[in-house]
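What follows is one structure encoded as structure tokens, with my remarks underneath.
Omission of a single protein chain aside, the complex is shown with its protein chains in their original locations.
Here is chain A:
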């Protein structure tokens, strides 16, 4: 029985966003008997709606509201209106994500301590650590069905993986396998095993990949405690004279602007929209934006050190067949400063279809250097680099007062400059990735620039000291006790791992905390 709550019901928890953070939090709270209204900016799309077509799917799912970019990153030049490739739909970017589910390494929770100060970086230790998070990771892996955890076997390797594995082993890498993936390797529960269809980024039509759209959300709705309002765009969080939040002004699916009252508000709109909403919620009491006494809202934007390497061979690979990202080398993930940078990176298999390969291989390029590479599309193997980037105060989401959205609100600008550590890491990873493919006989290797960001992190970061960040170790804002942040924007540092598993683990832990404090009457 799907719940329906009154706008005036001030007892509900309002969650903004239904992705990895918000969707998980909504279900976890609903399971504990907490009444939840989830506001989702996008519509509801389920496996039967997903499209095995890159551009059509992009049109269906991508967040395409006006955004602008600045800084020295190449995305600002090639995709100036598209800083991020993320999703506007029930389930958020868990419809699009590839499924890689890796725990942080212990040292990564304490980047400042373990790396030491890095010039130009705003490094900080998380106020939590690996021991604190271990039981929450256990729950997240169980919930998501992560392969190679518990008794779940790994996925089989596809053609792209086999090339990748052979190259990795030839270079002496040891920690090489088909990944820890939130994609079923066997039929279990309501989810069937991966059918090796490809198109993981376009929404899994089998439902083999974990997405809140068809797991957490319907599970939460079945409790009778969760109401999801689709096409409901949060515009402003309201507060009272005591500084506590009281509700959320949003535009409903018909364009009417209404206020949902709330006992607690949890912001999970991803790392660009979440700080934008806090900044757009400025008031006389909070002139710099809500929860922004530190001035850190919007700052320390991170996107991981990324890039791709494609190798061209003299025979077919057909990399698009099968699970997109079931392949990993973890040997470079540690902190080993002799390489010339702090932190580490993962190498993961990746494939794009021909239409996106044309768009992303070397944006803006033309002529035979470009087209002869595409001529060999069938003979290409591909991998993606994902490594820890440095938080920098000047990499930030700000309000672009010159460009207003359809509701008249300032749009977000995303500024990003690479840190020298990021550049050194990317170059190292390019060299290693190209060496892997050459070891298997690649006739040509292509170090491909980063795509618009899918890992968007850090703009409401977690800190022990309220001066250093926006939220405490529970994701509760330092300034407003009944306002929480529940997405990747609370990341203090990015670590080398794909962030979704950590976002989910933090959301499960946060739900436990919120329910406990509500029961105790402290929030």
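Convention: a residue touches a chain if its C-beta (ideal position, glycine included) is under 8 Å from a C-beta of that chain, and two chains touch if they have at least 3 such contacts; residues count from 1.
We take it that contacts and distances are computed from a predicted model.
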Chain not present in the shown complex, as UniProt names it (candidates "Sugar ABC transporter permease", "Outer membrane lipid asymmetry maintenance protein MlaD", "Twin-arginine translocation pathway signal" or "Penicillin-binding protein 2"): "Twin-arginine translocation pathway signal"
Touching residue (missing chain; options A:175, A:375, A:393 or A:431): A:375
Selected residue (touches chain absent from view) among A:52, A:190, A:257 or A:336: A:52
Sole contact to the chain not displayed, among A:18, A:68, A:122 or A:158: A:158
Listed residues A:367, A:408 or A:521, member touching the removed chain: A:367
Which residue of A:295, A:316 or A:340 touches the chain not shown here: A:316
Missing-partner contacts on chain A, residue numbers: 52-53, 55, 156-159, 162-163, 166, 194-199, 205-206, 315-318, 320-322, 353-355, 357-359, 364, 366-368, 370-371, 374-375, 377-378, 440
